[in-house]
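Okay, handing you the structure first.
Heads up, one of the protein chains got dropped from this complex, but the rest are sitting where they should.
Chains here go by letter, A, B and C, matching the order in which they are written, and residues are numbered from 1 within each.
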Amino acid sequence: MKKIGILTSGGDAPGMNAAIRAVTRTAIYHNIEVKGILNGFEGLIENKWMNLKFSDVGNIIQRGGTLLGSARSDEFRTPEGREKAYKTIQDNGIEALVVIGGDGSFAGAHQLFKEFKLPFVGIPGTIDNDLYGTEYTIGFDTALNTVVEAVDKIRDTASSHHRVFFVEVMGRHSGFIALDAGIAVGAEESLIPERTTDLRSLIHYLKRIRGKKRSSIILVSEGDDEGGAIEIMNKVKAELGDFDIRSSVLGHMQRGGNPSALDRILASRMGVKAIESLLLGEKDIMLGVQNNSIVSIPIKEAISKKETIDEDKLKVMKILSHF
Amino acid sequence: MKKIGILTSGGDAPGMNAAIRAVTRTAIYHNIEVKGILNGFEGLIENKWMNLKFSDVGNIIQRGGTLLGSARSDEFRTPEGREKAYKTIQDNGIEALVVIGGDGSFAGAHQLFKEFKLPFVGIPGTIDNDLYGTEYTIGFDTALNTVVEAVDKIRDTASSHHRVFFVEVMGRHSGFIALDAGIAVGAEESLIPERTTDLRSLIHYLKRIRGKKRSSIILVSEGDDEGGAIEIMNKVKAELGDFDIRSSVLGHMQRGGNPSALDRILASRMGVKAIESLLLGEKDIMLGVQNNSIVSIPIKEAISKKETIDEDKLKVMKILSHF
Amino acid sequence: MKKIGILTSGGDAPGMNAAIRAVTRTAIYHNIEVKGILNGFEGLIENKWMNLKFSDVGNIIQRGGTLLGSARSDEFRTPEGREKAYKTIQDNGIEALVVIGGDGSFAGAHQLFKEFKLPFVGIPGTIDNDLYGTEYTIGFDTALNTVVEAVDKIRDTASSHHRVFFVEVMGRHSGFIALDAGIAVGAEESLIPERTTDLRSLIHYLKRIRGKKRSSIILVSEGDDEGGAIEIMNKVKAELGDFDIRSSVLGHMQRGGNPSALDRILASRMGVKAIESLLLGEKDIMLGVQNNSIVSIPIKEAISKKETIDEDKLKVMKILSHF
Partner (left out) sequence: MKKIGILTSGGDAPGMNAAIRAVTRTAIYHNIEVKGILNGFEGLIENKWMNLKFSDVGNIIQRGGTLLGSARSDEFRTPEGREKAYKTIQDNGIEALVVIGGDGSFAGAHQLFKEFKLPFVGIPGTIDNDLYGTEYTIGFDTALNTVVEAVDKIRDTASSHHRVFFVEVMGRHSGFIALDAGIAVGAEESLIPERTTDLRSLIHYLKRIRGKKRSSIILVSEGDDEGGAIEIMNKVKAELGDFDIRSSVLGHMQRGGNPSALDRILASRMGVKAIESLLLGEKDIMLGVQNNSIVSIPIKEAISKKETIDEDKLKVMKILSHF
């Protein structure tokens, strides 16, 4: 193997730069040249890339975002788009791809593999942690800490009366951030898409603890079945008019920030492993971390199965708030 | 002087605890007893307070919120409410009050002074920095840093296309946070209540810099005349449909967090000065910081005059973004 | 089971409070009373404790340190000391102990179990991550992030010339912090007690990269066989007199700070599990996290086996710095 391409795709996540650095340096270590494709699959279609040398990836391990840019590409979903992409690959002598992103990105690369036999390794990079086969995705731990620090500040704004806060966090289709952050901030409850939200019980519970707790915090995944934090707040307010109820939508700040130690280490380990896997002839896989080891998961499995919510964590949250 | 009362009133602000600590310890240093009134003027009306000893205020200098609680009191605005409040003061032998809060709180204490000759010193504690006579209010610097860190994260979420972010910050009636934070994050513009917002020029400008800047950030005071960030985003979107435009409302996290060094130092200095001023016979004043010194401002002046926006800073923002 | 005791022992670690909260609330949930023993085993010997109710552990999940205090007890190592400790246990009707600490603390509790049949569950709380049977100990992730943020700042102090920094981190007998932090900050190398340090190779390497890298950072475990950061710096300086070489000893700040999301979640899950394990009749165990699940490890195994350094991580570090 003489030359590979690397790209970041989908929503960006802290730690993507650390992964780019690790892939690049490991490739160079094995005398493989690295093309950094710009703006995800768009860059393949438009033949936009930069050469990545050892020092190009210096001093980026600690930066949020992705130096290669990331985008969602509609054209890549068409056979014509993938033809163009493959032409770029051939023209530049790229023998394999490393794709850092989520399941949509892996599905795209998998398609390329099926159509053109282009080997690829997927590195899970998304703050949502919603990928099957890995305990952590790159960016999740940083996003979690961002949420926790923000909610810690919100809780500071003490009030003499019992104040109820609905705080919305990212997760259009999954509640991993909401559940983990909920435990970490000592929330009363986390409302998540994977479970039917029972507002009646919640309202009952809030009445019961009134005056017993200084403040109540409820985390809400943006994709909860009862709506976002503002919508849910309004529903609750209709029933608890005399409560002091507020909402806050944390928003895009959850995608940024310097990556946490865990995310940097995970990204570094996966970056090294990605090159080693390609050298061993692996070709249509995603990397995951399980039991503290970096493992390979067949891409079909990774994109067809769904990561499930941890029942133990749901229980922990209930017991600790006495909900 | 043998005994004083201290209370925090209005919206809470990081550094209020540092001020409570400083007032308490300085009073004790001068052999004055301290009653900590709970929940602002409500505590005076309801006779709720705690004794504050030296060690009661240990290990709080670094905590957000206020250990005494804070509330807005409607009853205190009535003569009957103030009668009750004064009764608590008399019953407990309180000879003077230290009030940490904003101009509404000082107006209340001033009323008490006028009606019952109760001496008081106001310590400016509000994240809004909207008080006349002081360069900084306690909490402003912390809120500013919270905003700056959040916007730094938002900017990280790189995009290959030009992305425009409207970020809403606190300031119902004033743009101090928006303007200072705007300079600090390198925003394109800060939209503030003190100036008429010209969306037409802004839209024109955004078109002009498209493709020239990686991302554009516009800060919006919640009280801007064209609306909050979401409303303004929608107006701009109607004109710039093909731009990638987002909004984020930072919300309540701006009120919390560990106080910054500046806020702790300011609170400590003002706390010491509050007791010294009372001992010198001052009785209807607010403290301010000017030219690095703690000064006294007659309360009438403090609550009747309005702090104005710094023209120099407006210019700095314009020049640096080339708006 | 009607009543249990809980104590924190050994060096304190961020997340201990979150564990105390979880143990207390879970016990109360199961109608078990909780005695919080003060200052580790000292409190048992001296009969010093506080009752812990639901609200006593509110608002502590986010605080570093331990509200129960922690100490090392020499007297507890003697049979007489343990006799006194057991007397306190009997007098107060304590039926089981939850001990949060490191292997020394567990050895002590194990002794108590052997001598008096007192059931106990150990929760691993130490920043060192040096316990067998668990992927993470409570406090490790926070300490790691503290180190990473400090070294990020150190790296900022750019210099036109190549500057070499030796940064000493905690780890008297283990290199887990140094190794993980080294990967996360992109260090050239981490010098750890588990491997013989080869200063000759390091010096050779530093000469080789001179001028090629802007700055070089080498992490040093305090217990490295060649000495601490200052000692090693001096040895290297003797050979590389014309290099700009500095050292920094991060010190005690590594033990403090608000716990990270991971540490709070781990502490919460282990706290719940500790009570559940006792209710299931387990009696001489340590909890661990493996493969994202909380598991029980026989205490004998936990304290007799040694956690080993991860070869994969050593390799990752070498490859990424091209050492």
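Rule of thumb we're sticking to: contacts are C-beta pairs under 8 Å (C-beta built on N, C-alpha and C of every residue); 3 or more make two chains touch, one makes a residue touch a chain.
Remember, it's a predicted structure, so these values are computed and weren't measured experimentally.
Student: For the chain omitted from this view, which of the shown chains does it touch?
Tutor: Touch partners of the hidden chain, whole complex considered, are B, C.
Student: Using the definition of touch stated at the top, determine which of B:V148, B:I203, B:I230 or B:L279 touches the missing chain.
Tutor: The one listed residue touching the chain not shown is B:V148.
Student: Based on the whole complex, identify which of B:T26, B:S73 or B:T157 touches the chain you can't see.
Tutor: B:T26
Student: With respect to the chain omitted from the figure, which of C:R25, C:R82, C:H110 or C:R155 is a touching residue?
Tutor: C:R155
Student: Any idea which of C:M50, C:A107 or C:V249 touches the chain not displayed?
Tutor: That would be C:V249, which touches the missing chain.
Student: Against the chain that's been left off, what residues of subunit B make contact? List them.
Tutor: 21-22, 25-26, 28-29, 54-55, 58-59, 61-62, 135, 141, 144-145, 147-149, 152, 155, 180-181, 183-186, 212-214, 258, 260-262, 264-265, 268-269, 271-272, 290-294, 310, 312-313, 315-316, 319-320, 322
Student: Considering the entire assembly, which residues of subunit C contact the chain that has been omitted?
Tutor: Touch with the absent chain occurs at residues 11-12, 14, 38-40, 42, 63-66, 69-71, 146, 150-161, 165, 246-249, 251-257.
Definition applied: only the chains that are shown with their structure count from here on.
Student: Determine the shape of the graph in which chains are vertices and touching pairs are edges (line, ring, star, complete, other).
Tutor: If you draw each chain as a dot and join those that touch, you get an open line.
Student: How would the subunit A/subunit C interface be labelled, same or different, where same requires over half of its residue numbers to be shared?
Tutor: same
Student: In angstrom, rounded to a whole number, how far apart do the mean CA points of subunit B and subunit C lie?
Tutor: 39
Student: So the centre of each chain is just the mean of its C-alpha atoms; given that, what is the distance between subunit A and subunit B in Å?
Tutor: Centres of subunit A and subunit B (C-alpha means) sit 35 Å apart.
Student: How big is the gap, in whole Å, between where the Cα atoms of subunit A centre and where those of subunit C centre?
Tutor: 28
Student: Give the residues of subunit C touching no fewer than two other chains, as numbers and ranges.
Tutor: none
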